[in-house]
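Sharing a structure here in structure tokens format.
Here the complex is missing one protein chain, while the rest keep their positions.
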Amino acid sequence: MSAARWAGGPAGGEVTVEQTERHPITTEADVVRVRQVVRGLAVTAKMSLVDQTKVVTAASELARNTLVYGGGGSMTVDIVHSGRRRGLRAVFVDSGPGIPDLDLALTDGWTSGSGLGLGLSGSRRLVDDFAIESSPGAGTTVRVVKWSR
Amino acid sequence: MDRIPILKMGNLLLVSIQVDLQDQLALALQDDLSERIVQTGARGVLIDISALEIVDSFIGRMLSTIASLSRLLDAETVVVGMRPAVAITLVELGLHMPGVRTALTLEHGLALLGAEVRVRLPEDESFDDLDADLTEAADPGASPGQAVSGRAPTGRPAPAEGAWTG
Partner (left out) sequence: MDVGHGDDWVGPLSAERDGVLTRWIGLVGKVLRSRLSEAELARELGDLYTALLGGLREGGTDLDSESFGELRALLAELSGTRARQGFTPRETAITVFALKGAVAPVFEERDAAYHEYTRFSDFIDELGLFTFETYAQARDAVIVEQSDQLLELSTPVIKLWDGVLAVPLVGTLDSARTQVVMEKLLEALVETGSRHAIIDITGVPAVDTQVAQHLLKTVMAGQLMGADCIISGIRPQIAQTVVSLGIEFGDIITKATLAEALALALRRDGFQLRRTNTAGGR
């Protein structure tokens, strides 16, 4: 993953960050809280209702992955600016077993557990930028960015 | 733990999900519903999700499972009130919910069940009459001489309205 790829704004412009929050994901109640936190920030970033719903759904999928497959972890979320546009960036980190084959994990329907296998591939379609970093034994980090239109 | 209430109405079960669903709560609903279907001999299940701001793959799967379970137990499930933003997101997510029937509103859902299942209310003594209405409803050709300007007493609302609001 290249840091530059997702650090760029929608038009490749400079990105500034504000209002960083960090939330643990260790229980199912935390997954619900992640949804509420992301919803609140999406409203602050003036996203349309559909975009809010998309980013909250993506966060819900990723938070559940962090909890169920990563054995718990955290989400860091902030509001980002690039030119006139505002967006929301969320980073999900766990120190679980990691994903051996990322390409496979990003395929629809692939699952290591009992889910539908849409967590990663589906949430990637719901956001504007998606980056994942993982190796066996070293945990998984997923970063997503959604820009308001 | 909290549980989502299941209301019984005649041979229907009605569930309205009003809280942000935790996974365990969703699983509990699945169990509770199948038990209640067997217990009450319900023929139809209506699940109102109009209060849900998101449906992710877990909740989507719960709805699919409930639909499959209830079908095995001889009850039809209709999910009503999905918000537009939720529907658009589900399409983008790539989530299909095979076997889950949906309706825009509770009324449409009732009508849909009415056309499929012989729903009945407890106070409804004249089950035979309702039955006759429903037979007619299922066959649009049976209503004579309806011009386009009138609403035919077929399809969704007519019999259901009489039965449910009366």
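All chains are identified by letter, namely A and B, in their written order; residue positions are counted from 1 within each chain.
Please note the rule applied: contacts are C-beta pairs under 8 Å (C-beta built on N, C-alpha and C of every residue); 3 or more make two chains touch, one makes a residue touch a chain.
Nothing here was measured: the structure is a model prediction, and the numbers come from that model.
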{"item": "Identified contact with the non-displayed chain, of B:37, B:66 or B:90", "value": "B:90"}
{"item": "Interface with the unshown chain - residue positions in chain B", "value": "78-80, 82-85, 87-88, 90-92, 97, 101-105, 107-109, 112, 137, 140-141, 143, 145-148, 151-152, 154-156"}
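One rule holds for everything that comes next: only the chains that are shown with their structure count from here on.
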{"item": "Residues of chain B that touch chain A when the two form their complex", "value": "20-24, 53-58, 60-61, 83-86, 88-89, 92-95"}
{"item": "Contact set on chain A toward chain B in their complex", "value": "28-29, 31-32, 35-36, 39, 49-50, 52-54, 56-57, 60-61, 64, 108, 115-116, 118-119, 121-123, 125-126"}
